[in-house]
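Every protein chain of the complex appears in place save one, which is left out.
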Amino acid sequence: MRKRLLLFIALGWVLLFIGDRVDELRVYQGASIAVYTIAIGSIILLTGYSGQISLGHGALMAFGGYVAALCVANASLPLWFAFVMAALLTGIFGGVLGFAAARLSGPYLAGTTLALAVGLPSLANQFSILGGEQGIYLDPGLPPARLGEDFSQYKWFFWITTLAALITMFWLSNILRSKYGRTWRALRGNEVAAQLCGVHTGRQKVLAFALSSGLAGLAGALLVLTISTVSPSAFPLSLSFALVTGAVVSGIYDLKGVMLGAVILVIIPEIADSVASRFGDSLKIISTLPGLLVSALLILAVLFTPNGPGEKLHHLRHKRKAHSG
Amino acid sequence: MYKFISSLLIGLSLGAIYSLMSISLVLVWRSTRVVNFAQAGQAIVSTYIAYEVVNRTGSFWLAFIVAILAGALLGAIVDRYFMRPLFKRVTTGPIVAIAPVVATLGLLGILRAIVGFIWGVELKPIAAPVSLDGYSLGSEVLPFAPYNALVILIVAIVLIVLSLLFQKTNLGLSLRASAFSPEIARLSGVRVNEIRTLGWAIAGAAGAIAGILATPTSYLSPNSLDILLVFGFAAAVIGGLESMVGAVVGGLVLGLGVTFVSNYVSTSLIFPTAFVFLIVILLVRPSGIVAGKRSRRA
Partner (left out) sequence: MSLVVSNLSVDHGAIRAVSGVSFTVESGKIAAIIGSNGAGKTTLLRTLSGLKSATHGSAQWNDHDLFSVKPEFNVRHGIAHVGEGKSVIAELSVEENLHLGAIWRKNKKEMKSTQLDVIELFPILGERIKQRADTLSGGERQMLAIGRALMSRPQLLLLDEPSLGLAPLVIEQIFQTIKSLRDQMSLTVVLVEQNALGALEIADTGIALNLGKVVVAGSAQSLLNDPAVRAAYLGY
């Protein structure tokens, strides 16, 4: 635990150091990576450690985003408090959903959360407090003055999101090693056996879903911070799909790969843009290529590294050992 | 009174479309234990093909037939060349439980992207074969239009054909036997793999009909059928996910519920209504309103 804490602090320093030496675009992408890291982490917590899958984490992010924006815009609460509220309220919302979800498995939860992802963002258009299609502006405020004149807004976002991501990952890696983590893994392995061992499977599933939702809410709030507005269009169905892809590519039950998934999610639109620009910025290509890449990646990952790159590497290493030995 | 009758009829025609989508999900679920989220993608492909046929020939009915065939073919291809290799490859590790969901999701994304590439992302209309203007009774114009009546008629015919197929023919018996117990079906000489692919084809055809029937009253875009998928899924869950009768009942209940809420309460509540329906059913009657025997923890 001590060692891991030091590791995370060291990682934080390295990231800050890098953040100081690259251009604004990269800094901004760094912030996005941090946001996706949290979001993917929340799916890994849910799927990899309790065997449930959610296709609606984009909608939970939207929930958190709206909570944060409402806190700041309507109640003028400080930013950090808005984030805490986002995580808390989304967690509670997820807990309620999870209460229905706990009674079911695989396809039921998948379908229900898919319904959430398709429907929740469009709800925003129907309640005036949510600002319709334009959404709500979230004033991120200026970076504290003592960080210096030329400390940019993006760098400020980068700091906040990275700090949040580090704390989240540290917390996640601890909880997954704790008694809870072991219980969830047992659940995933064999629900009936876990039940026989006296695990209250329903309660554990609700807990896992609520915690996962809370993290998704936090990620949503951070995402809104980096784009300064929350609107339905920021949380399309494709976001939920992308998160699942990120989690599968990372290795759905291994927290170590989580940054890889996040980096890929940030790179994909960039690849799509550069391809599209070669084809004369055709609207068709710009609007469909990211989806195609994400989906193709998802399918390839399921087919070729179904249990994550970690397992694949492990196998390769074993093979090599077998050959040389 | 007019409002009531008209809500009833509109609800039926909406519910009829949900029923078809729901049937296609149930058929695949029963035979393969997969909720085929790609069904919306398959239906969008067949509906775009129908759009192309309408554009070139002007015939809705030709397009309708072509869409059914395309939907069936696509369903068969997805099972034979996508699901089967997937099940062969992915056999170990924690991913097994979620691989089918994840794979059909990926396929949905790919199919949407493909139609986006070919036809663009702008909204496209398909003209209805009969009028979309409501019937008038005296001075009153009902929202219920000839097209809604046509939808009810077509779905009724499809349902009759399907129930005859499933209840009265050897093929139907093979389909049911393979779904309920592949091993006993196989020992009885049923070519289970082929039958399963055929089941996917029938499901694809049902989804294709739902897609083309849903489009004239709205428009076509690469994700215009996502909502239909969600409603079809909700209907299937209401019906218990195992039973085709349940799927139809679930579709109609949902269609009527949604229409009455939107006519009597608020149009903005369509989606929340469906979602609440889904959650309530899951909480109070997890095996659906048409009681199924199997547990849903399977």
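Letters A and B name the chains as they come in the text, with residue numbers starting at 1 for each one.
We adopt the following convention: a contact is a pair of C-beta atoms (placed from the backbone, for glycine too) under 8 Å apart; a residue touches a chain by one contact, two chains touch by 3 or more.
Not measured: the values here are computed from a predicted model.
One chain is not depicted; across the entire complex it touches B.
Checked against the full complex, the one of B:Lys124, B:Arg176 or B:Arg196 touching the unshown chain is B:Arg176. When the omitted chain is restored, the residue from B:Arg84, B:Arg186 or B:Arg285 that touches it is B:Arg186. One chain is missing from the display, and on chain B it is touched by residues 170, 173-174, 176-177, 180-181, 183-192, 293.
Assume only the chains that are shown with their structure count from here on.
Chain A and chain B have centres, each the mean of its CA atoms, that are 31 Å apart. Across the complex, chain A is touched by residues 29, 34-35, 37, 85-86, 89-90, 92-99, 101-103, 105-110, 112-114, 116-117, 120-121, 222-223, 226-227, 229-230, 233-234, 237, 241, 268-269, 271-272, 274-275, 278-279, 282-283, 286, 296-298 of chain B. Note for the complex: chain A touches chain B at residues 47-48, 51, 53, 55, 97, 99-101, 103-108, 110-112, 114-116, 118-119, 122-123, 125-126, 188-189, 191, 237-238, 241, 244-245, 248, 252-253, 283-285, 287-289, 291-292, 294-296, 298-299, 302-303, 306-307, 311.
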